[in-house]
Structures are given as C-alpha cells and as structure tokens.
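Partial view: only certain chains, each at its native spot in the assembly.
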Amino acid sequence: MVRLAASDGLRLAASRTLDVTFGGGEANVAVSLSRFGIPTAFVSALPDNDLGEAARSFLRGNRVQLDGIVTTPGRIGIYFLEPGAAQRPSRVLYDRADSSFARAGASVFDWQRLLDGATWFHTTGITPALSAPAAEAALAAVRAARLAGATVSIDLNYRARLWDWGRSAADVMAEMVAEADVLIGNEEDADSVFGIRAAGSAVSDGHVEPAGYAAVADALASRFPLLRMVAFTQRGSISASENTWAGVLWTPDGFHVARTWRIAPIVDRVGAGDAFAAGLIAALIDSRAPQEALEFAVAAGCLKHSIRGDVNLVSREEVEALAGGGGSGRVER
Amino acid sequence: MVRLAASDGLRLAASRTLDVTFGGGEANVAVSLSRFGIPTAFVSALPDNDLGEAARSFLRGNRVQLDGIVTTPGRIGIYFLEPGAAQRPSRVLYDRADSSFARAGASVFDWQRLLDGATWFHTTGITPALSAPAAEAALAAVRAARLAGATVSIDLNYRARLWDWGRSAADVMAEMVAEADVLIGNEEDADSVFGIRAAGSAVSDGHVEPAGYAAVADALASRFPLLRMVAFTQRGSISASENTWAGVLWTPDGFHVARTWRIAPIVDRVGAGDAFAAGLIAALIDSRAPQEALEFAVAAGCLKHSIRGDVNLVSREEVEALAGGGGSGRVER
Amino acid sequence: MVRLAASDGLRLAASRTLDVTFGGGEANVAVSLSRFGIPTAFVSALPDNDLGEAARSFLRGNRVQLDGIVTTPGRIGIYFLEPGAAQRPSRVLYDRADSSFARAGASVFDWQRLLDGATWFHTTGITPALSAPAAEAALAAVRAARLAGATVSIDLNYRARLWDWGRSAADVMAEMVAEADVLIGNEEDADSVFGIRAAGSAVSDGHVEPAGYAAVADALASRFPLLRMVAFTQRGSISASENTWAGVLWTPDGFHVARTWRIAPIVDRVGAGDAFAAGLIAALIDSRAPQEALEFAVAAGCLKHSIRGDVNLVSREEVEALAGGGGSGRVER
Amino acid sequence: MVRLAASDGLRLAASRTLDVTFGGGEANVAVSLSRFGIPTAFVSALPDNDLGEAARSFLRGNRVQLDGIVTTPGRIGIYFLEPGAAQRPSRVLYDRADSSFARAGASVFDWQRLLDGATWFHTTGITPALSAPAAEAALAAVRAARLAGATVSIDLNYRARLWDWGRSAADVMAEMVAEADVLIGNEEDADSVFGIRAAGSAVSDGHVEPAGYAAVADALASRFPLLRMVAFTQRGSISASENTWAGVLWTPDGFHVARTWRIAPIVDRVGAGDAFAAGLIAALIDSRAPQEALEFAVAAGCLKHSIRGDVNLVSREEVEALAGGGGSGRVER
C-alpha cells in the first residue's frame, strides 16, 4: 500500500507536497521481522504499474522475500495520512477500494506452495476488512497455514471505516481467530470486534489499566480454544503528541504486564502495533520467556513511535538496548 | 482531479515526494478563462473528504464559481505524472476508476439551473471516456446547453487508456460533436477518434504540416453540420524537452495558420491543449477575428509549457504580449 | 499580509528558504469564520502586484468574500517569523511600513455599501497601530458598523513594536472600544493598552490566574458602557514549545472560566488569539450560551497551536469534538 | 538586498516557498572581485535586524570587507524573482522603498576614510535610481573617489521601474559618468539613459550587432572626456532559456569584440552584467590587454548564467578555462 503523508503541522487539504512511503499491517510486520534477521516472505497482490513496482522495490530492499506476490488487475491501495499534533489527532483517509489485493480472491494464491517450509504465518484483521474476496482469501490462508503446521498469529487490527462490504468483523474474525495460536490486539480491539470488555472500564480518559485485560484474554481463550497466547498493546492517549505505551501477554500459565513507556513527542505512531507484533513473533521464534518476549515487543513498538513511516526501521540490537533499560536518549558517538 | 507529480529527472517508482496540484481538462479551461476575467462556473462531482475540499479550494482560489459541483460518494480521481526529459517521454498513470465524477450519471446535475444565463458551454472527450454514467452525463449536458442557447465547444482530447468501459470513442464523440458549434483537437485527435486523416501524412516523425488540416476540418464540418469552427493544435515533437507548437483554425470563411513557436525547454506540457482551448474561447467571446483569436490561443498554449502544473497561470496581458511578438524572454524589471 | 517563516529550529538569519503563507489578525478571523460556514467578507487594501494577487487568491480559496478589498498604491505588508522552541522564543520581524493598507485612509472604503446587510463587524488593535490613516479608517469603520446596526467586536491585540506613528494605543483604542459590543484580549492586553490590571498579579512567571480577570472585565465594562461581553484568552507560558491555554468570558450576568488545555508541543502559536476570536464570534452568532461559547472559542484556539500558518484550518466539527471532551489524539481511521 | 526567488516553473503568486539569497549590483561585483582574489570592500547602509545581519554574513563569508557598512534606520531592500522559462520572461518585483540604503544620504559615509588606500571604485546606476538621498550619496562617492585617485568605473544598469523619485536617469547619470574612467552597460543602456543609439538598429528581434556599438562608445567618450574605456555586454535574447552572450570594449586605441557564447539552458541570468563588470575590473587590475580583458569579462558573465543566485560563484581559474576555449562541459573528475 502506498502511504502519502502530509508534512508535520500541515493539513492534508493544504499540502502541496506529500511524502511517499509504503506500508500496511502485514507488510510492516514482514519488514520488521526481516530486519530482525528472520527470513520472511510476503504474500499479496499488486498491479503491474510503477507504484506496484515501487512497493516491490521497497520490500525487496528490506530483505522481504517476494515470490508470493501475484500481479493482478486493479490499482494499488493508497492511504493519505495527516499527522496530528497536541490536541489534533492524526487522520487517515483510506483510498483502497478496488485495489489489486482487495479484488484478489482465495484462488490466486497457491498456499500449499507458499507455505512450504513456513513455520509461522501472520495476518491481520485489515485483510478481511477490505472486501469479500479478501476475507475469503484470508480465511483460506489461515486454514492452510494451520494444515501446514505453521504457528498462526492474528492481529485483530480493527478499522471501523473499512468493514463495509457486508459481513461483520465479529463474524469473520471469529472464523479466523478460531484457527489462531496467537492473538494480538490493541486496548480496544477485543471490545470493538468481539464485544469482550474488561469488567470495570479498562480504558478511560486516555488511561489504560492493564490488569483488566487478563479477564479479556481469558474470555478469548475460552471462546477460541486453540489460542495459546493473547497479547494486547496498551496505549494511553494523552494527546496526539504524547502517549504512554505498554503491553500485556496472557498465556495459559500466567499474565504478564510490561514496563510502561512515556513517549513524547511522538514522531509517527502508525505501525506501532505492527512493530509490537513483529517484536513478539521474533521473540517467540527465539524461544524467549513470556515476560522477556513481551518486553522486547513493547520496546520494538516504543521505538516505532520515533520513526517516520509505517515500518519499524530498527535493529534487534536497538530493541534489546531499550528493553534492557535504555531510553535516556544519550547521543551515541 | 488530484495530480501527484514526481520531481524532474526522477522516475515515479523512485520518488519519495510528490507535488500535489489539481487539474483535469475542463477544470483547466475553467481556471484559465477565470484568469482572463471571464466569469466561469465549473460543474462536476466530488467526494466529501479532504481531497475533494482541496480541489474545491484550488478552483475557488482561482475565481471559478463552484455552485455546480455536487458532492457524491466515491473517491477523487488521481493521476500520477512522471515528467520526461530529452528522449524519455512523460508518463501519466491514471488512477481514476470509481471517482465520484465517474460514478455520477446525468441525473445528479440540474442542467436547467446550471445553464441559466450561460452563454458558452465547454466540455472534452475525457469526460465520456471515464464511464458509461459520465458519458451519459456529458451527452445530456451538451444537449441541454444547445437547448439553453449557449455556444457549445468540445475538445476531442482522446485518451486511449481511458476508453475501456464499453462504447467506442468514435460512437460517443459523434453524438456529442453533433451538438457542438466549436470543435477543438490536437494534431492526432481527429484521426484517433473519427479516422479522419489528412491526405498525405500531416504528422510524421515529429513534424506537423498544418496545410493538411484544412481537409480534415472540412470533413468534420461535413459530418457535423452545426460546427462553425474547427481548431487543431499543432505540436511537433522533437523530444520530451523540445517541441514546436502552433495551431490552425477553420471557419466556413477560411483556414488560418498561426505562427509556430519553438519551445525549449518544456517545463510542463500537460494542459497546453486546455490552455489553447481557453485562449480560443476567450478570444471568441471577445469577438476577435479568427486569425487574431487563433494567435491568442496558440500563445496561451505556448506559455503553458513554461509553467508547472495543469493550469495555465497567466494573465490576458501576458498572452497578448506574446501573441503580439514577444517571447525573447528579457527580464521584466 | 505575507508571512515568510523560517523552518523549525533555524534562525531567520541563517535560513535559505522561507515558507510563504498569508495572514494578519482580521484576515485570520475572516478565514476561520468562513470555514465555520458563516458568510464572511474581508475589507482591506492591497497593491496591484503578484503578492497582492496571491493574498487575494488565498482568501478566496478559503471562501472569504473579497468585494471590499480595494487596490491602492504601496506594497503588501510582510512579516518574517522565526519559530522558537523550548527556551528560545519565536520572533516576529515586521516589515509593514508603507503597505497599501497602512497608507489607505478612511476615504477609500465605502462603509455604507460594505456594511449593507452585515450583522457583525470585527476588527483588531493591529489596524490602528499601523499608521495614522489606518487608525482613522479603523475608527470610521467601527462607527459606521455601529450605525449600520452590526454587532461590533474588537480584539485589543496589542503590538508594542507597531505603535510608533504618534498617538498612543491607550487613546486610540479607547475611542474604538467605546463603540464596541464585544471586547477580546489576551492575558496582558488590558494592562498594556489601558493599564487595567487585576488586583494581585494575575500573570506571574508563566502562570495565569483566571479569577483576576473578572475585575479587569468589570473595570472595562464600567469605562466602556456599550460593552456587553469581555473575553480574555489565558496563556500560561511554560516555554516556547509548551503552554497552557484557557479563556474567560465576562457578561453582565456572570463570569465564565473555560477548561485549561496543556499544549505540547506547540506547532505554531501565531493566530491562536484570532482563532479564539473567530470561535467566540461563531458561537455567539449561533446563540450558544456563554460557557458553551467560551469553550468553543478556547477549543478553536487550542487547535490552532497544532497547525502551521496564521489561519486556523479546522472545521466546526473538529472544534466541537475537542470542546466536547476530545484531545486524546487517537488516530482517526 | 534580499532576493526571494520562486522555484523554476512556478509563478510567484503560486509559490509556497521562496529561496533566500542576497545580491544587488554593487554587492555582486564586490563578491565576484573577492573571489578573484582582489581585496574588496563594500559600502552600504543596512538596518539593525536579522535580515541585515544575514546580508552581512553572506558578504563576509565571501571575503568582502564590511567596515564601510553603516547601520541606519529603515528596512532592508527586497526583490522577488520569478524565474522565466522558454517564452515566459523572468519577472522582478522590487520592494525596495524606504530601505536603509535608500534613506541614507551622502552624509552617513565618510568617504575620505573609506577610500583610504583604494585604487578602484565601482558603482552602478541602480544606486542613484533608488532615491534622492541615494543619488546624492552616489554622486558624492564618485567625486570623492576621483579625488582620492582611484579609478572610477560605473555600470549604467538602467532600471526603468526604479527611477521614480524626481530627477531623470539622463541627468543624474550624466553627472556621475562625467567622473568615470570606465563605463559599462548592456546593449540597451546607452540608449535608455542617454538616447545614444547606433546608426542602424544594433538590437533587433533578439539579435545584437556588435559593430554598431563602436559609434555608441565614441559618442559617449566625446560627451564624457574622462572616459578611457567603454564596455557593453551583448545579449541576444532568443528566449528566457536561451541567449547569446558576448561583449565589446572600446578604448581610445581600438574597438574589441569578444567571442559569442550560446547559453542554453540559462539557469539564472540575473547578475550576469555584474559578473561581466567584475571580470573586466579584475582583468584591468591585472593589466591584461583589452581583448584578453574583454574575453575574461565575457566568460565570467557567461558562467554566471549557469549559477542560481545573484552572485557569480566562480573562481578565476574557471573563468580562464572558459575564456581559454573551454565550454564543452565535460565532467571534471
């Protein structure tokens, strides 16, 4: 997906230049994992034009393997970003209708071949939100991944403006999550998608109370018995420029809460959830203990806030330095 | 329509910033006429989002009257421009499918109200090329304009990549041109749309022979008896950076050939045909004699090549100065 | 007025590019009101050159009606802005001497025509600060507005560096405010212009104490009996990048204090007072209750701090969302 | 003087960023001479603000000695430049009224001290065009320079839009040139200022005929008997992007015509005359023979066309390489 972003402090409608980068939930996770040194392939559909080529080049430059990308008719999805500041929120204007990917159905992907040798499969709730064919493709993918023996992780990634093609997020995501081993969401997703909310409000007035998410995870694990891990990012929104950031991780053996970071100023918070997901996946592939894996994931997401663009251009060493107690920001020289 | 242009010398796929301007055949003519001091209204459909608002603001800032713009579902059309240089041609990547305007059919425009008091109506072959509803709306518009007593001008503006919705340009444009008083095209349009080509090749190898277009105009006037003026721009393409530029004008009383300009370097040739059309319309509204009107139109189009963006940001005085023999480019101070 | 601004973090004297926007007290209010959907006309004098045209185009694009702008000899006023950060304050370098507007006296404006049908007239203390003719014109305007039955609002907007043409701000503003229904100022204006200061310091060390302004408003209302509303913005200056922001509103029936916002980081605080004034006027035209009108005005001013440029490019909906309790800055998507 | 320039291909009124550089006839010559290794001092008046400081810093960075700059009230002069292209000429919008320099009269400069040790004094016709005090100061300066024994050179530099303060260029310049040893002008200046034109038109339709300038120089030398050298640049204007460029030099012993350069594309022609003047002065200080001095001057002016900004940022070696037959533009690596 092409991202066209206004400059800081300018309204989109008044912008005369836009910065071009590339992103999208799954692509962001793929790039992040590649940068952590984990061989990663990305599966999607792109049109045969300059913008499709630019997206391919971006991913390739970040070491993502692209054999799973098919070229199909349609356009490339675009989203326009107007970065917020202080009390003015960032705004996203989606222009994704009729993208090659939204048009492509389950039949264009040969999952048997694509999953050959794969040990982990990740997708998000944005894919089925795009269109009926995309939802069909997403469901086929998670089922194929399960059959292929890969660990399946799903980020709920609820986007209200996208779910307009017929079926509800609740129904579709339930079918998908039923196949998942690991479920990821932000502090609101479980409520938005499945109506599962902590007893007592866990989110209020920009403040998030991690403890409440243990019960949410329990409820999800009860409903989707294959789940063996549920993780939520915990964003406390003070303003568009200042947030707290943490995360929780539930396993059948316990509930873990990460250190909370105060992030100010936020350079770009888009993609922080994907950075968290990639951090968690990487740490789990590394067989880290739950608390350590969670801290790595939260630190990865924390760093993303300091980098313009959707993708988390950080190294494993940088994440570890932060997770290990850094963050004071002394110049490295 | 939003135009997103790469910087000079950069390929679109390698661009990390894009310049945002606004344009489109009819909009370009409207802005140009407004700048010449002629009260002009623009009729279109735009979505209710930031980009639609930006387009409105652009037109309003250029004094175009916007009461005829309706707000309808869909997206705003986009085109990506990669400017060429020397032997590398400029490339246009259209991303206009499903725009608010392409979706809007004849019924959304109340032409009786919109044309109240109008003395001239102009449209182009790009509108019916977009979609069946757009073609239906365009045809309804020219018929309503004729009924309302306005002079009707049509620029053939053939775009091969757009005509993909079912009917052929030949058929649709024939219905439209049948209602027109003034027909405008470039050196290839009459051939591309109606297969009417000068005996002996009028265009060869970057060189254009004006004399051949008298017969083309005659043939068009025979087929479309309401036509009382036919004008063609005459672009000789030496390279993407250097063109010759002239024009011819046929009336029942004679055939006029304008002075030829050599333009080097070309800053931006997109919109030159629209600048010519606006120049011609303005000159005819001013009741200039045919040769004088043609020279004004050609000079207007010539100046457009020196200005970045789709629209011809020049004053009537500047066009007159050039048409009157300027062009040596001495600094004005 | 043309605003030429250095980029963030650069000193003006070291800048090699400047950003061009347009602004000025009254123009900012006019644009803001237009964006709130209130038909607004702007009265001024501009030169007949490219910069004057650019200013017109900017206003027109923002839907401000321009029939009241006269074209007169002189230059367009310029101000250079060096944005501050942290402990370094923003600096304004005025270059407004001999502008068309500063030269134009009362006689160039036909107030009877200009005010025909007007229900509200707004001006600021910057206009009479520019020159004797401008002061004369400003006074003529408020008197004509009162005669025409329009509500008259005046923003004191004291600028020490501008009042250098002979008469004191105290004298001139007293004549103007004597005609006003609504008086607006910031936390220092009443003291700077009229020497009316709260018993006990209301402003100290970056902190503002709203309660002290009830007495200031009382004193002003006593001195200028036509006043039926007095409003002050309340800026607590922690640094150039972080302020608190609130407001108070006095009416004969009570004294209202708005919620205080902490704004960090400040993108651009120029024009926040104008955004407040426009918000107040719009809310009063909508017949909102005083507390609600004040909260709307304060929220409008708050959002302005997040937008580069003099004018408050926000919608009525955005202001209402903030006034209604938003501000946590979650991404809208 | 501050120069604020639009980007290539953009109209000034549509520009949202402007490039800041510094220039002005005499300053350009001073910088150029300094870069050629000749100790040079600049005499002017600047205001005590950030822009005055920026101008000082620019000159100082280019090794110009600034002890002769006085700080006086007023503003710094500004000019806005809209670069032309192809048939669209560059446009200069002067905003120089009431500059510190235009206000400063003869009395603020202590010429006896400033000229102590000086061997050459150069000024241009722009200085007296600014205002009566500036003209008075310019005349005092040339007289003092003559008394001090310095060679006096004057560039006519006629600017029609500036001469509006009362006296005519013809009268004022005659007084000044009467004191000069060396007179410089472009192909039109002698005609514009003194009405001295070659028998038969020397300039027609963008073409310049050098031979005609021998008689013009003769006429000037007759009228101003102190002159011992008269030089004219010879610009043939094909378009705003393409010029021919040459020069002629008259001495009592002969008339010299330089090689003609075809310059395409022109990056920035502002300051080419000053580059020529500096080249001529440097070559004469070096005691080069007339033909060689002229070729050096013409080559210096030629190179200026390839550099953005008013000043000719080239080295003596680069000018000599071109004058010696270069110009084919092979990459130096």
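Letters A, B, C and D mark the chains in the order given here, with residues in each chain numbered from 1 onward.
Simple rule for what comes next: a contact is a pair of C-beta atoms (placed from the backbone, for glycine too) under 8 Å apart; a residue touches a chain by one contact, two chains touch by 3 or more.
Please read all numbers here as calculations on a predicted model, not as lab measurements.
Student: What is the total copy count for the complex if 4 chains are drawn?
Tutor: The whole assembly in this structure file has 6 copies of the sequence.
Throughout what follows, only the chains that are shown with their structure count from here on.
Student: Where each step is a move between two chains that touch, what is the least number of such steps from subunit A to subunit D?
Tutor: Each step joins two touching chains, and the minimum needed here is 2.
Student: Between subunit A and subunit C, two touching copies, which fits better, same or different residues at the interface, with half of the numbers shared as the threshold?
Tutor: At the contact between subunit A and subunit C, which are copies of one sequence, the residues are largely different (under half shared).
Student: Rounded to the nearest whole Å, what is the centre-to-centre distance of subunit B and subunit C, using the mean of the C-alpha atoms as each centre?
Tutor: Between these chains, centre-to-centre, one finds 43 Å.
Student: Which residues does subunit C have that touch at least 2 chains other than itself?
Tutor: In subunit C, the residues touching two or more other chains are 57.
Student: What pattern do the touching chains form: line, ring, star, complete or other?
Tutor: other
Student: According to the definition of touch, which chains form touching pairs?
Tutor: A-B, A-C, B-C, B-D, C-D
Student: Can you name the residues of subunit B that touch subunit D in the complex?
Tutor: It comes out as residues 261, 263-268, 302-303, 305-309, 313-314, 318, 322, 326-333.
Student: Along subunit C, where are the residues that touch subunit B in the complex?
Tutor: Touching subunit B: residues 57-58, 60-63 of subunit C.
Student: For the complex, give me every residue of subunit D touching subunit B.
Tutor: Residues 8-11, 13-14, 84-92, 94, 159, 161, 205-206, 237-243, 264-265, 269-270.
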